[in-house]
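Here the structure is laid out as structure tokens; the discussion comes afterwards.
As you look at this complex, bear in mind that one protein chain is not there, while each of the others sits in place.
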Amino acid sequence: MDYKKILEDIYLEIRPYEKMGKQADYIPALAKVNPDQFGMCLESVSGEVYPFMQSDTRFSIQSITKVFALALVLSLKGEDLWKRVGKEPSGTAFNSLVQLEVERGIPRNPFINAGAIVLTDILLTELKDPDNEFITFVRALCGSDSVNYNMEVAVSEREKGYLNAAIANMLKYHGTIENDIEDVLMFYFKMCSVEMSCRELAKAFIPFTNISPFYYSGYKLTSSQIKRMNAIMQTCGFYDEAGEFSYLVGLPGKSGVGGGIVAIYPMRYAVAVWSPRLNSRGNSVMGIKALELLTTATQESIF
Amino acid sequence: MDYKKILEDIYLEIRPYEKMGKQADYIPALAKVNPDQFGMCLESVSGEVYPFMQSDTRFSIQSITKVFALALVLSLKGEDLWKRVGKEPSGTAFNSLVQLEVERGIPRNPFINAGAIVLTDILLTELKDPDNEFITFVRALCGSDSVNYNMEVAVSEREKGYLNAAIANMLKYHGTIENDIEDVLMFYFKMCSVEMSCRELAKAFIPFTNISPFYYSGYKLTSSQIKRMNAIMQTCGFYDEAGEFSYLVGLPGKSGVGGGIVAIYPMRYAVAVWSPRLNSRGNSVMGIKALELLTTATQESIF
Amino acid sequence: MDYKKILEDIYLEIRPYEKMGKQADYIPALAKVNPDQFGMCLESVSGEVYPFMQSDTRFSIQSITKVFALALVLSLKGEDLWKRVGKEPSGTAFNSLVQLEVERGIPRNPFINAGAIVLTDILLTELKDPDNEFITFVRALCGSDSVNYNMEVAVSEREKGYLNAAIANMLKYHGTIENDIEDVLMFYFKMCSVEMSCRELAKAFIPFTNISPFYYSGYKLTSSQIKRMNAIMQTCGFYDEAGEFSYLVGLPGKSGVGGGIVAIYPMRYAVAVWSPRLNSRGNSVMGIKALELLTTATQESIF
Partner (left out) sequence: MDYKKILEDIYLEIRPYEKMGKQADYIPALAKVNPDQFGMCLESVSGEVYPFMQSDTRFSIQSITKVFALALVLSLKGEDLWKRVGKEPSGTAFNSLVQLEVERGIPRNPFINAGAIVLTDILLTELKDPDNEFITFVRALCGSDSVNYNMEVAVSEREKGYLNAAIANMLKYHGTIENDIEDVLMFYFKMCSVEMSCRELAKAFIPFTNISPFYYSGYKLTSSQIKRMNAIMQTCGFYDEAGEFSYLVGLPGKSGVGGGIVAIYPMRYAVAVWSPRLNSRGNSVMGIKALELLTTATQESIF
């Protein structure tokens, strides 16, 4: 498959969308990003890398970090995780409090904010030095030691993070989290603030294609666990647009409000795309379009 | 892959579950079915058939019929369908009215009852002789001319079908359906009353594995359309348990309250399983367990 | 108190509102009413009557009929009624299905549609000849033998009554109503179709001022029961605007989508007002304003 050519063709086709949507602007650090950027990188399980345009520009991975957090938690707790979080798609916005109230503090899945806050709480309990161990894990996955938290972003998000603070308080009320609320929120926002490039993200997700044993920075996952993580990405990875993404793209993946999306073709490749302008549901306009065209052109989807 | 042996092994492993759960009993015709039955049949795209136990016993396919209805509607209307139905998982019970009210009459997806009632309405509008054309289509798919509606079941469901009548009235109120409410409900329940065996269901779903052009009884679907139907099954096929099924089994599929489940391994096989005892979410206890063991044993899932 | 002068002054003050709002138009019979009409009538417990403008023009009383139905049911069943209906304000639109689903078929109060449909069901069960007995009761209350159902309105409402049909089906599903759905809906719409003038309504509500023993057409209510009916009117009589009405007017009352409102000053008077133009919450714009000015001018409210 000539992925280089395919990525070039995709770009020509999506250029008409380049001014559509609006970048996230709820914190200054995201608002000041130049919205007119595009990067993409596909890495195959055999190690071929197809970078395209700004594939080495780092951006705020935001919710994509939840996949790393889930991998760590599954490695640490296994199926016990599911006592505190569900695995069903939410049918509501990623930051809804209604579901939490109705279902008495059990988040629907680990990728809505409430669920990721529970993952964060578990990491705080289970890890000795959460800050270091998390970033070490991510660095091991992507092979870049310079990948790091952006503290300006994290602090800024905490300051404006009223809704996530509401969620964390609600979880605490229901006994779903056990650590100090401020500690949980700060670590949550730190994890979200990690900055990576498309090239680094694609490489970091190669282990989730399940081609070989997963063993990074001391953490192990079985082949079955990785499959199940992909299932969660498939059904819950795109907020209230998971069905649409599954329908149009047909690959498990995860998006972030920084404009990044990573998708996985199991046993074959991982692909990351980034463009800051978002649609009304918080997903990158050009990113989703690019991935739709990729699976249409290659006929490579899981279905 | 020695599917014959695998099915036998699976059965040994799931026997401890054989008395768990309770069959549907909201209408007499379903209540009087012997709950202690089990059938399974896997058919590969190359035509090998692996029947097991009561694989030729017909049962009420119930919601599995929604896949046939969706195939017909996609063939007739293409992407226009999505103006009247969403494609996101629902996050609520299959028969909830809350979502309809909040989202002003647009069902979340075609597999919750409200969505399937919209499919029914479209078929009534688009087909000249809906009763005949629908059953002819199903017969063409499974190759059995004796497959038919069970009118006793259909009439009995209509009599007790207050919740579906509530949904249909709500859809009518919002203008989402255009035909007479009674006509829609009666045809809906007729489609649900179709009786098929596991062997027939597995065969009927082979076209949805996407191995070859889809052309049945005059209706065509593109390869892309079939992929997308599978995506819908993956995210919405199991009521409020779609995430769980995706997590445990990792195949697109559809269940029915009669105890049947059909799943698809794209480009490889279709598999049907049937056992009337249901879990609290309306899915066959032994059926789900059997499919979980199948993908664990074969390592054949889409992830 | 010079009510004649007060009513005249009120009218001068509310004339600026005379083109505000829009009459109900969901059925032809209501849509064709001339919206620019206004009538009012206050009747004191000592029998003084203060008619003003079109106080003898009959209009569709619609939901005001629910007060008559509640009086009948309380007389027939007493406190047993509250096993099937609550008495809490609803916090949602009068025709919401969400609450019914969440609270498993128990309507929040007898004045939302679901609650009134339960009243209807009880009347069908308890009365031998519901049609005659209900209208006889209303005639006895207002002293006009020519008051009657408007069958054109009732039939027309049934034809378009999808939402109420959805509610009735939902109630039947939960076992809250026991009669045939069509019978219940038709009788419900008949009761709503009764036509009365402001003069007749004011007179009909005098017994609810609690000045003397209640005994009409064979039905009795205790003083305590009448007080409690007033409490229900106070907290639930104005759909999603009960708090606002209580705040501005400070009297128990009941409104209808035909533009009528009746309010009660216990032990003193009953007052009816009518003007077809409605605000966004389904209550008469000039009607509410007139009553607000009445209690402001007279300082006669229950608080």
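Order of writing sets the chain letters: A, B and C. Residues in each chain are counted from 1.
Everything below uses one rule, namely that contacts are C-beta pairs under 8 Å (C-beta built on N, C-alpha and C of every residue); 3 or more make two chains touch, one makes a residue touch a chain.
If you're wondering where the values come from, they're calculated on a predicted model, not measured in any experiment.
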**Prompt:** Considering the full assembly, with which of the depicted chains is the omitted chain in contact?
**Reply:** A, C
**Item:** Selected residue (touches chain absent from view) among C:T120, C:N150 or C:N210
**Value:** C:N210
**Item:** Which of A:L72, A:I106 or A:M170 contacts the chain that the document leaves out
**Value:** A:M170
**Item:** Positions on chain A where the hidden chain makes contact
**Value:** 96-98, 100-102, 162-163, 165-167, 169-170, 172-173, 181
**Complete:** The missing chain sits against chain C at residues 86-92, 99, 108-109, 210, 223-224, 226-228, 230-232, 234-236, 240-244, 246-248, 250, 252, 266, 296, 299, 301-303
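Here, only the chains that are shown with their structure count from here on.
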**Asked** Which one chain sits nearest the middle, judging by mean Cα positions?
**Response** B
**Prompt:** Distance-wise, how many Å sit between the C-alpha centres of chain A and chain C, to the nearest whole number?
**Reply:** 55
**Request:** Indicate the whole-number Å distance between the mean C-alpha point of chain B and the mean C-alpha point of chain C.
**Result:** 47
**Asked** CA centre of chain A versus CA centre of chain B: separation in Å?
**Response** 32
**Message:** By the touch rule stated above, which residues of chain C touch at least two different other chains?
**Reply:** none
